[in-house]
Structures are given as C-alpha cells and as structure tokens.
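Every protein chain of the complex appears in place save one, which is left out.
Now for subunit A:
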Amino acid sequence: MALPSSPPLPFEDPPSSPPLLPTLSDISFTANAGRKRLHSDYGSLSSDPLFSEDTSEFAFHEDEEQPKRKRMVKGPWWNMARRSRHDLRRSMIKKDGFRNVDSGVWMGSDDSLESFGSERSRHEHLAREEVVKQRSRIDATEDDPEGFAARVVQGCVDNGKEMIDLSGIGLTSISSAALLPLHQMIRHAHDDLTQPPSEDQYSCFTPSIQLFLYGNLLSSLPAELFKLRNITVLSLRNNSLEELPAAITQLNRLTELNVAGNRLNHLPWSVLDLLRSTEDVCKVSLRPNPFRVPKVTIDKDSSKLMQLDEQLGDDQHPAASAISKSLEARFLRGRQTLNGGDEDATPKKKRNSREQLIFLAPSRIRFLDSEGSVVRPSMTAHPSGEIDWEAPVLEPQSPPVTQASTTAPSLFELVLRSAQESYDLRDVTALLPLDTPSTVSRALEQAARGVEYGNDQCSTCRKPFVMPRAEWLEYWFHGHDYYNLTQDAILPFKRTACSWACAQVTSVGTAFC
C-alpha cells in the first residue's frame, strides 16, 4: 500500500514490536482522509484495548500492562492538563526520568513507544475527542473522579440544580475545595433581578441540596461537607467509611441520611440525638454496617466469644446467660416505661409508630490521661491489655484514684486550646523539632482536626475539648415496639467526656421514642 505523503516512518527498527500497534500499512497519515480513516481503523483493531471494550472495569488491569501508553491517550482533553500536573508531581517525587509534561508524551525512557509516540499521540488525541463524547460517564471519570466531581458540583451550582449526583464514579476522596461552590447554590425562584427580593422571596432562594455520594470508595469525608447546612438529603451508602464524624448532626436540615453499607463499627453519640429528635423527623438508614455487638468473653485463654442473642439455650455459659438476662430485663423495663406512658395519652400513641431507643449497657470506660493514653486501673486489666469494647458492664464504674482535679482541664489540654486559637495548625507537625515526642505531635494533629471539623463535645456537659479524657460505648436498643431484643436491633454509640468527672454512663432505665 502506498503512503503518498507519509512522514518518514521508523519502519526499519522497531526495537521491540509493540503488540498493540497495528501494522503500519493500516494507518494513513494523509491530511484529508486521515481522520476518517483513522477512526475506522481503530474500530477494527480488536487487539487495541483503548477503544475495543468498556475500559472502566479493566482500567487498573490495563494500566499494569500498558501504563505509559494508557496515560498518553486516555481521557478527554480537559483532563490532560490536570493529569500532566499529576505526572509532574509523581515524576518529581520519583525522580525516575524525564517526561514532557505538556503533551503527556513520553520522552526518552520507553524504547517501544519512542519512535511512534509523537505522531501517534497526535492522531489519537484527535480521535479521542470524538470517541470521548460517546463514552459513558464512568469512562470519562476513571482517571480523575475528583476532578469530575468538582465539575459536576460546579455545573449544578451554575444551573441551580439542587440534586447533585456523584454516585458510583470511583471517588476515593473528595476535597473540601470541590464542595465549596455549593455554598453559592441558590434556588432560581427570583426572576426579576432588577429588584431586591422580598422577605418571603428570599427564603425561596435557600436551596435544599440533595447530595448523592453512594457507591464510591470514600474512607473519609471533607470538613466542608458539614458546613453545608442546606443539605437535606445525604446518601453515603456503600462507601468505605470507618467513622462517621459527630459533626454530621450540624447538618440540621437533613431529612434523609443514608450511611448503610460502610465499615462503621460504632456511631457518634450525636446520632442518638438525631434519632430521638422529635420535631423534624430525619430518615436515617444505618444498616448494614459491621457494628459492634455486646458479647461476653467466656474463655479468656481462647478468647472465645458468645453473642448474646444466642440465648436461652441450655448449654449456654452461666456468665453469658446472666448478662443476657440482665440486658433483657433492662430492655423490658425500658419498653414498659415507653408503653406505660402510651395508655393515657393519645398523641403519644401516634409517636409510638417511631422507633424506640432503650439504653441497655455501656462497655468498660476507658479513662485517658492528658495525652490520650489509657489509664488502666490494675483490677480491670484485661489479659490482652486492651479494654474490651464489646463486653457489656453492668456494675457502676468509677475513675482511677488520682491527685489531680477530675473536673479541671489538664495543662496539656489548655495549651492545645490556646494553640487552636493562636496558630494555623494545618501543617504544624511538619514544623515541629525532630525530637518532639509523638504524644505532642499526635495531640497537635488532633487539635488541627478539631479546628477543621469542630472540636468534639463532651457527651455529658457538652463542653468542647481537644483530647478526650474518657471514652466508652453504649449499647442501645433501636427498633419498633414490636421488635425483640436481638443483635440486629442494638446500636453502639461512642461517648466521649471532657474530664473524668464527666465520665458518667447513661442511667439504667433511660428510654426514648
């Protein structure tokens, strides 16, 4: 086949023939026919992974095989600049060779692509622009889901679209910056822009943001999310969250919150308030999650655990059965309290269609010193050295004997609070002297987090603090009044306290509905 105006091709010496390139005769480089031809040629290249199949699922796999080539040609043009910056950063870190960051073309280091690279990439670049338009959304996002998310957010803000769908786009993280434009979101209800809006028109501007982040890989949430007070629906279903920040309850317009299908083993104490709030009912979906359940350690050596709802079997260990019975008794007592108030008042009857919350038992309290290490009273020392979060404790618990005040904050805490007010703590740990004790740098990181997300609040006196002085789990029954006490109806809430004096567990018999 004649190649009329073809540039000199390095036919002679393809160092290692790249398996994915078509034979050279298949490619026309003529200016006029080139593009169309190129396109159809690509369609016939079944061996070419770039356009032959839905690449989204196989992205990682392919990256392993053809990392450089993939990077060179993947994604729409508007990703190029961003990707190049990533490349730059990566290559600066690795110091592993030179790359032309502007074109995204590999230079020098890859023999197999060197000679073809620039010509091919130019053509593929053109082809890509067309192909990309037909691609599904997931394809377009696979290289830079966060950048895609940021554009979706901006697009929704620009169009006053209150439903923001960022579901299933492979997000592993989302920055505060990406969500920042949502503060500018206004509902388009006021058309006459020459006049200022009246009072009630103004309220129409307040949007009800529905943010769908389900089906991603998020393991943490940006602090900015909790400042978006106009979020009414937040779906975080099927992500990888291990902790739900207590700040979630700052979103006080929420009518629907879904955190099912994450890796939560407990809930922040503030969610209990969300569940029992009587005014604006917020629909909260919590299960499934790998929540802790009350268990009894029967055999300390093999640390064999028995779960409490495997109860009433004859072969059950006496210790476990005693605790099961106590919890059951507390549960029935709580339910009686709730139902007892039901008989004489009809309004309450209506409210009873809501789920009940009945306090069952706490875990052992972890009393912490000023720097956050566990202070273990010798008598409760567990053989493993750890305090068992899952063992319910039925007897009262008191703090270890100390000479320090149990109500006043520690000096360490006071200094951290002052540092929060006086310094920008974001990068403080990088500036610390090398011999800084790890307890100090950890505490400063915690203080920096407190500035970002808001300090934790004492679950007893509600005072904010940097370092908790006590923490424990409380197991609560959560379910309708026809539910029995089973594992699936028990929720673990984590409580923290500002001082040892505030380490007071909920009193037995507490119940809400």
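For the reader, a short list of remarks on this structure follows.
The rule is short, and it goes like this: contacts are C-beta pairs under 8 Å (C-beta built on N, C-alpha and C of every residue); 3 or more make two chains touch, one makes a residue touch a chain; residues count from 1.
Criterion: contacts and distances are computed from a predicted model.
Set against the options "Protein Abitram", "Elongin-C", "FAD-dependent oxidoreductase domain-containing protein 1" or "RING-type E3 ubiquitin transferase", the UniProt name belonging to the omitted chain is "Elongin-C". Contact with the chain not shown here comes from a single listed residue; of A:A223, A:A391, A:V440 or A:V508, that residue is A:V440. Residues of subunit A in contact with the chain left out of this view: 369-371, 402-412, 414-419, 421-423, 432, 436-437, 439-440, 443-444, 461, 501.
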